[in-house]
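Missing here: one protein chain of the complex. Every other protein chain is in place.
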Amino acid sequence: MEMNMKLEIISFGKISEFIGHQQVEISNVTDTDQLKSYLETSFPELVGMKYKLAVNQNMIQSNQSLKNEDKVAIMPPFSGG
Amino acid sequence: MEMNMKLEIISFGKISEFIGHQQVEISNVTDTDQLKSYLETSFPELVGMKYKLAVNQNMIQSNQSLKNEDKVAIMPPFSGG
Amino acid sequence: MSEKKIKNIFVNGAISPAFIADSIAKHATKTAIGGHSIFMGQIRRDEINGKFVAGIDYTAYEELALSQMDAIREEIFLKYPLNCMHVHHSLGMISAGEICLFVFTSSAHRKPAIEACNELVERIKAELPIWGKEIFEDDTHQWKENI
Partner (left out) sequence: MSEKKIKNIFVNGAISPAFIADSIAKHATKTAIGGHSIFMGQIRRDEINGKFVAGIDYTAYEELALSQMDAIREEIFLKYPLNCMHVHHSLGMISAGEICLFVFTSSAHRKPAIEACNELVERIKAELPIWGKEIFEDDTHQWKENI
């Protein structure tokens, strides 16, 4: 059975230079680890970069399941201050 | 042989409330330890108080000889800042 | 549940010395305070490969940064006996020589204010989703990384 999920993707810092704000509809992605693989395939610039995800404004520390309509932020290392 | 020495005494903080700025002429005092004894005899309020001396604007850490016309400051614990 | 208003730490543009003075002056009525500690971040005109930094353009994931800051603020208030804590961070283009971060803590005795201020600065740099794009004088850029 194929699962389809709609996600809103936002990005920041240098990642925003190659991943724009977008809605994606993807299949066979049910958690953040799978999403990372999907992103690194779609945006090879991500491979080897340090980045973190936030889902619905919660920082993701370890793999977490995703649900339809989640808002995922892709964030390079912080450099405030 | 009796030695006479003129010293200028200044004092600060709570010590200035009972020892005023003054010239003293004293005998048989040749170093700061002897001066402390002399001061504590003349000003019994000093006994048991913590205080430091400075001679000619140098803080005294250990006993030091005195000479005629030295300027001696009597200083209670600091409380700046 | 308690109704909680999340404080906005972000200001558009540089933080002016007048703003800082005003913030200090407001504490004159708080006569339980004995010590204030302030940290200010200022944009350096660094030279990198022969080019000079004209300024840093700051962006943030604002909602997430504010909720992270709110959690940090609560933890710091629990850890140190503070009377006050103020944090302001710039967004947008801040020129070399201008101030982009202002952290201000106050306590009855000096140590809690000093320690809380230092800890806040470290946590702001490490934990808030804020990004600085260094703009060179020739309009090229590179992204800053806190190390």
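Lettered A, B and C in written order, each chain numbered from 1.
Criterion: contacts are C-beta pairs under 8 Å (C-beta built on N, C-alpha and C of every residue); 3 or more make two chains touch, one makes a residue touch a chain.
As the structure is a prediction and not an experimental result, all values here were calculated from the model.
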Item to complete: Give me the visible chains that the unshown chain touches, in label order.
Response: B, C
Discussion item. Using the document's contact rule, name the residues of chain C that touch the chain not shown here.
Written reply: 17-18, 20-22, 24-25, 27-45, 96-99, 106, 108, 110, 114, 118, 121
Worksheet item: What residues on chain B make contact with the chain left out of this view?
Response: 10, 12-14, 54, 57, 59, 73, 75-81
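Note that only the chains that are shown with their structure count from here on.
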Practice prompt. Determine the centre-to-centre distance between chain A and chain B, using the mean Cα coordinates as centres, and give it in whole Å.
Written response: 75
Practice prompt. Spell out, as numbers or ranges, the residues of chain C touching 2 or more other chains.
Written response: none
Response to the item:
Two or more other chains are touched by the chain B residues none
